[in-house]
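Below is a structure I'd like to ask you about.
With one protein chain withheld, the remaining protein chains of the complex are depicted in position.
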Amino acid sequence: MTNKEVLDTASLQRALTRITYEIIERNKGGRNLVLVGIKTRGEYLAHRIADRLEQLEGVQIPVMAIDITNFRDDQPDHHENLGLNEAEKLNISEQNIVLIDDVLFTGRTIRAALDALIHIGRPKTISLAVLVDRGHRELPIRADFVGKNIPTAQNEKIKVFVQEIDGKDSVEILH
Amino acid sequence: MIRHLILEDGTTFEGLGFGAPATTFGEIIFHTAMTGYQEIITDPIYDGQMIVFSMPVVGAAGIHAEAYESVKPMIRGMIVHDLAEVSVNRQRRMNLDRFLKQHNIPGLYQVDTRKLIRHLRETGPQKATIVDYADDHAVDQLVATVLTNKQVQNTATSKPYANPGRGRHIVVIDFGLKHGILRMLGDYDANVSVLPYTTSVDEVLTLDPDGVILSTGPGDPRSLPESVLTLIRVLQTKTPLLGIGLGHELFALANDATLVPLPSEHHGMNHPIQEIISKQIFYAMQGQGYAVDETLLDRKKLFVTYRDLVDGAVQGLRHRDYPAFSVQFFPDAAPGPYEATAVFADFFETVEDYVEHHS
C-alpha cells in the first residue's frame, strides 16, 4: 500500500490560515463566535483555528468538541451521548457556530452534528469549515470554508494527519 | 580613473570609475544583499537611486538573461568595494561593467563602502552625485538639484498589455512592475492583463478578472493621484486583491492607513519576517523606505498579518471584510529566498475559493 501526499505540512497550515482569515471576513471580528470541532481530528483543527484567531486578534474564542459517533442516523439510539457537559451545552444559544471537521464526504457526519447542535441549543447561525472536501455528497450540505478540494474516487481512502496525535501534519490518499 | 561620490551633507568618497563616465544625481541608499545584484539594479523600485552594496565583491556572477527585473538598469549609480571586472555570461557577451556602460550609468569601486554604509545608517538616505571632480561647483550642483518624484510615471507602463496564459485571469495594476511578479504568475499559468495605474474601475471590471494585483513600484506612494486609491477601494470589494510593495502601501492608504518614513530603511534579504497568525518566521527580499504606522491603523478595516521582527515594521495587511491583502516585502524571490513565494499560493487559493463561492 502506498500513500500519496496531497497536502504537505506547509500547505495544510496555510489552508488553516486561510480558513481563519475567511472566518474573520465573514464574522466581523468574531463576535459571539464558537468553534465546534467534530471529534477526533476536527477538534484539533478547531483548536488550531482558535489559536490563530488569538494570535491575530488577541481574543480567546470558545472551542467545543462534539463526539457524534453515537449520533449518526445509521446508529441506533443516536440521540444519546454527545460527550458534552451541561455547561458547554449552554454556550451555543444565540451564538455563531463554526462547525469544523477534517474531511467532508457524504455529509452524513455533518448532518448528525447539526442535529446534535440543534438538540442542545439554539445557535444563531451555523457554518461549516472543512480541511478537505472530497466530493460524493449524499445530502444537500455545502461547506462555507474549504481548505482544499480534492476530487477522489469512491473507493479511495483519504486520511488527515495532525501533529497532536499523528506526529505530523499532512493529508494523504491511501491506495 | 579616479572619480568621486559627493553626499548632500558634504561628505565625499573617492573611488575608481567603472561603467559609464557619466555624472548623475540620485538618492543614495545601501543594500545588504550578498547576491542578486543584477536583479536589484534592474528593479524599477530603485529608479533614480544610487545603491551602495555591502557585499564587498560584486560582478563575479555575471549578467544573465534570466536575472532581469526590467530590461535595463534603473539605478543612477552603483558603489561597490571591489568590482569583479571580468566575468561574463554563458554567451560571453555581457558583464556588469559593460552593462552599465551601455546604459550610461556610472559605477564607483575601491570605495570604503563599510565606512559609507556606517555613515548612511546614521544619516539616512540623502542626495548624492558621482562626479569627476569633487569641487565646490559639484557640491553646488548637487544642492541645487531637485530629484524627481515622478518615478512611477517613469517606470510604469502607459499602455495595457497582455501576458496570456490558460489559467485564472489576473489583472496587474502597474506602478513599476518587476519581472518577478510576472514570472510567478506564469508559474500559475495565469492569464495576465497588465494595466496602467491610470486605468478606470470600469476598464478593470470589463475585463472580468478573477483577481487583481497591485504591483511593486518606486518612490513615495503619497505622490500618486487620489484616483488610484479610489480604484483600489472599489476593486477590493469586487475581487480578491493582492498588493505588493508600493501596491501594499497604496492598499493601506486606500483604507485610511498612515505611512511614515522608516528611521532605517530596509534594503536586503536578511530580516526575519513573522507571519503573525502562525508565528512562522521566514526571510524575503525587502526594499522599503516607508512603513504603515500600526498605531494609527483603523482596525475595523485592516489588521496586521506580517511583521518585521527586527524593528517591528508592518510587513503585511489584510482587509477585515474582503479577500484583499497585501505584503510589504517582495514575495517573487527575484532576488531573494523562495519561502516568501507562498504569498502567491495564498493568493491563488483565495482566487479559487472566491470563484467557487461566487459562481
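Read from first to last, the chains carry the letters A and B; within each, the first residue is number 1.
In this section, contacts are C-beta pairs under 8 Å (C-beta built on N, C-alpha and C of every residue); 3 or more make two chains touch, one makes a residue touch a chain.
Operating definition for what follows: contacts and distances are computed from a predicted model.
The listed choices are "ABC transporter permease", "NADH-quinone oxidoreductase subunit J", "ATP-grasp domain-containing protein" or "Chitooligosaccharide deacetylase"; the UniProt protein name belonging to the chain that is not shown reads "ATP-grasp domain-containing protein".
For the chain left out of this panel, the touching residue among B:Gly268, B:Gly289, B:Gly316 or B:Pro331 is B:Gly268.
The omitted chain makes contact with subunit B at the following residues, 13, 30, 32-36, 39, 54-57, 60-62, 64, 66-67, 81-82, 84-88, 90, 112-115, 117-118, 121, 264, 268-272, 274, 279-283, 309-310, 333-339.
We take it that only the chains that are shown with their structure count from here on.
Of all residues in subunit B, only 275-280, 303, 305, 318-323, 325, 342, 345-346, 349-350, 353, 356 touch subunit A in the complex they form.
By the touch rule above, subunit A contacts subunit B in their complex via residues 10-11, 13-15, 17-18, 20-22, 24-25, 28-29, 52, 55-57, 146, 149.
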